[in-house]
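Every protein chain except one is present and positioned as in the full complex.
Every chain is named by a letter (A, B and C) in the order it is written, and numbering of its residues begins at 1.
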Amino acid sequence: MIETRPDDAVQILAPDGTVVDSQARTSLDLGDEDLRAMYRAMLVTRMVDLEATALQRQGELAVYPPLLGQEAAQIGSAYALGEEDFVFPSYREVGVAVVRGIDLVEYMHFHRGTRHGGIADPLGSRFAEISVPVSSQVLHAVGWALGARLDRRNACAIVYFGDGATSQGDFHEGCNFAGVFGCPVVFFCQNNQWAISVPVQRQTAAPIWKKAEAYGFPGVRVDGNDVLAVYKVSREAVARAREEGVPTLIEAVTYRMGPHSTADDATRYRAREDVDAWQTFDPLERFRRLLDSEGLLDPAFVDQAEADARAEAARVRAGIQGAPPRPLEGFFDHAFSDMPEFLARQREEVVRLTSEEEGEGA
Amino acid sequence: MIETRPDDAVQILAPDGTVVDSQARTSLDLGDEDLRAMYRAMLVTRMVDLEATALQRQGELAVYPPLLGQEAAQIGSAYALGEEDFVFPSYREVGVAVVRGIDLVEYMHFHRGTRHGGIADPLGSRFAEISVPVSSQVLHAVGWALGARLDRRNACAIVYFGDGATSQGDFHEGCNFAGVFGCPVVFFCQNNQWAISVPVQRQTAAPIWKKAEAYGFPGVRVDGNDVLAVYKVSREAVARAREEGVPTLIEAVTYRMGPHSTADDATRYRAREDVDAWQTFDPLERFRRLLDSEGLLDPAFVDQAEADARAEAARVRAGIQGAPPRPLEGFFDHAFSDMPEFLARQREEVVRLTSEEEGEGA
Amino acid sequence: MPEVTMVQALNEGLRFAMQEDDRVLVLGEDVGKLGGVFRVTDRIQADFGEERVFDTPLAESAIAGVSLGLAMAGWRPVAEMQFDAFSYPALDQVISHIAKYRFRSVGTVDPSLVIRIPCGGGIGAAEHHSESPEVYYAHTSGLKVAIPSTPLDAFNLLVRSIRDPDPVIFFEPKSRYWSKESGDLSPDGLPFGAARTVREGNHATLVAWGGMVARCLQAAEAAAEDGVELEVVDLRTLVPLDLEGLANAAKKTGRVVVVHEAPMTAGFGAEVVARIVEDAFEYLEAPVLRVTGYDIPYPPAKVEEHYLPSVDRILIALERVLSF
Partner (left out) sequence: MPEVTMVQALNEGLRFAMQEDDRVLVLGEDVGKLGGVFRVTDRIQADFGEERVFDTPLAESAIAGVSLGLAMAGWRPVAEMQFDAFSYPALDQVISHIAKYRFRSVGTVDPSLVIRIPCGGGIGAAEHHSESPEVYYAHTSGLKVAIPSTPLDAFNLLVRSIRDPDPVIFFEPKSRYWSKESGDLSPDGLPFGAARTVREGNHATLVAWGGMVARCLQAAEAAAEDGVELEVVDLRTLVPLDLEGLANAAKKTGRVVVVHEAPMTAGFGAEVVARIVEDAFEYLEAPVLRVTGYDIPYPPAKVEEHYLPSVDRILIALERVLSF
């Protein structure tokens, strides 16, 4: 059965943190510790994200795409996953990585230009390598989900992508494939309103959540800055995927508060006021107010959460700052599972040249 | 405004030729001569199609994909076009070619393996070359339509493709692009239930016409074996495209009565009975009965139409039978607009070798 | 000794691999009930079930990308592209992900999958059905590229490809699909990276792969009538390339002609020339020449015989090489 939703987004919390849907609020399977953990994860994400931008400004990272403003979308959805579920990120999912316990130092090596992918152990941590070609990871998620279904595993895949990604052929082919095969997968679109300089209105003429109609599975639009609403729809989608093999397309409406990446100059294409207007919808502040009103923000917790966030940001800085490149020769070992002759020759040359260089340097 | 339609298809004629929607019937801007011309075009198409299959069996064509059963979908839609409109076919659109006055001898050279593309003068005849890579031509239609819009021409593009084609990324990218730019284009899907051996149920989990929802323009399902209904929805779509810059996705539900191509053995994947069941829905017979009931089938016309159809089939046969290959050297002249040195060298070799061969033969 | 066609050998190869490893899957367009347009997967779905052998929607990028996802879930997909030119929509997934996933993941993920691509011309097919796109793949670091020229080696290489932890692009020369060979089907033939001397000769060497190996053998027979003894080398895998075997073959005769169906410009023949020049220059008595498809799009079938390297064209190149 195809479930359709009204065109307005699912919301539990108003921008000021008050509960607009108390039935939904109370029906959530989240205890106080969960709420605090989510808040903490949002804080850590915010701090690490800001630290990464700072690290880039200081030349420690080559480039960094901030997720500022998208914390609720990422933490809410990631929190809805089980350990067995597999995350397929794009390049902006530090918040998801935080929830999944991914080593953020190794992650930042991607942005430093010292490794590709950024994820030390994708299969073990059930978190795929960072995927840069827009939308391409959608197909990997569908394939993994099909594999899980064939193994009758009680697990699903979730794939993250942006509003711009929905224009790509791979998005379509993946959704269609998942619909036909009943793959346990959640298509999680962070509609942050922009694909670099292109606003979503120039990206597509239909609401993103509605695209699910084309594939015979449910689509839902959610307030992406409302962490509880995101959690709720994600949780439902995960259950539908695992239990019924029904995919869901979630459109989390949010906003990219920062530039596309540290290399971008957003003033060229959007007005300061547009960004400012979204300041009111800050997802952290909204959630903080809820927690406050629910009496969960005792000073001890707040201090601890902030200290944790600062500590993690500091750990990332310490781990990445001045980190030396990994020698090129090592990369040769992972082009193939073996070392064919033609490559061995080249590797030898690299070893020879770099050792000469070191020799000279010494 | 997005127009949605009920899930059942638009129909004017019942399979037995009786009018089920008399209001729609009378509202059509088709005079008696139009109806006769359409019937004649369907007959010509049927005869040429059968002749092509016969020619293939006799070794005169390399391979041929019959359109048997899809005549109403093709003639109804093509008849809705104006002279300025541009057709982007796949490889199964002989019926459309008939309506557009395309030289069918040259067309059959494609299937003989003596030329690519099959259309002698695509720009002049406003009929693009045959496109084999499934769905790829969708983008060309959108691009042409955008060009027409930029020129403020009162013309639209129509692109033909199959049910299987809707799974391709290019279909999606084209529809999405057209939605954003308001391109005057009609996406005409002949859902003939099969993509070679894959039934449409394994191709996608949603009704094809509904995919339009993903792009913000109307989708409509029509009985593809009802030439008047196809004409009606196509006419509306063409008007919407030309006048409002609103694309339409038309799903014409029909059936591929023959094999995928003469090289295909359809008994491997579908039951004889399934095909037989569709015999009842034969589009020619249905239309014939309507014309009969409307008193348009005087013997003189019927004889003439049948004679015309036989004559055209005979002309195709005479034109293609034993037609010699066109010399390879000539093809070199159309790789580029000029003849770069590296290619001239190769062309010379070809000329030398083939003249030697001829010399030997003499 | 039973006689098998290449199509049968490939079918048996798939069955062998599926039997020895129940993680092997077969997917693609029309690979199920139809058994593939060339019947390479004939009755495999009937015998191994619809979970392990399935038709996909008509979307090559999905076929490739989903295969990678399946590999990440521990399966070993063998995907079919229906024809050479229909592998192009999947190039992005192949180049940007399949070829790079091991590298990107620092060796923690095996993108172990096979993409089968019927290739080449000579069978009278329509536009887009006769191309030889091996260079697109061979130039892409991280892919292995195999292309058998005989039924027995097709079996051997296919089983090896499926067992390989690396992604393998497996080309099947359509013009050899119905060629026959007798012998036992076994995966214990030559490994990847080992060229095979299919004919010994002292006067000059022909290097080829896939469909052109047979053509070179024809040329060698024609030459033999004039007392010219040609060595014919079948590369079998383009990546890894048998550098030593290639150099030795060149050194033996000092005169080499490379033959392939793809257009000349930046075809894999150029790589063969470059390797020979690098590794055996002092032994060369003549320029290494190429006899290839011409640098135009593949022409209509009725003239393909003039487009593809013919025995005549090979002999003409040999004349130049021998008279140098």
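Assume contacts are C-beta pairs under 8 Å (C-beta built on N, C-alpha and C of every residue); 3 or more make two chains touch, one makes a residue touch a chain.
All values reported here derive from a predicted model rather than from experimental measurement.
Across the complete structure, the visible chains that the omitted chain touches are A, B, C.
Here the missing chain is touched by one residue of A:50, A:198 or A:239, and it is A:198. Residue-wise, the contact with the chain that is not shown comes from C:142, picked out of C:32, C:69, C:121 or C:142.
Touching the missing chain, out of A:18, A:321 or A:346, is residue A:346.
Only one of B:244, B:292 or B:333 touches the absent chain when the whole complex is considered: B:333. Here the missing chain is touched by one residue of B:45, B:176 or B:204, and it is B:176. For subunit C, the residues touching the chain absent from view are 61, 85, 88-89, 91-92, 95-96, 99-100, 103-104, 127-128, 135-136, 138-139, 141-142, 238-239, 241, 262-263, 265-271, 273-274, 277-278, 281, 284, 286-290, 294-297, 324.
Contact between subunit B and the unshown chain involves residues 86, 115-117, 119-124, 128-129, 131, 133, 136, 138-148, 150-151, 157, 169-170, 173-174, 176-177, 180, 331, 333-338, 340-343, 345. Where subunit A meets the omitted chain, the residues involved are 62-63, 109-117, 132-135, 164-165, 167-170, 195-198, 202-204, 263-264, 268-269, 325-328, 331-332, 335, 342-343, 346, 349-350, 353-354.
We take it that only the chains that are shown with their structure count from here on.
Put simply, the chain farthest from subunit C by mean CA position is A. Centres computed as Cα averages put subunit B at a distance of 36 Å from subunit C.
Here the CA centre of subunit A is 44 Å from the CA centre of subunit B. Residue numbers of subunit C whose C-beta contacts span two or more other chains: 57, 59, 61-62, 89. The residues of subunit B that reach two or more other chains are 167-170, 202-204, listed in rising order.
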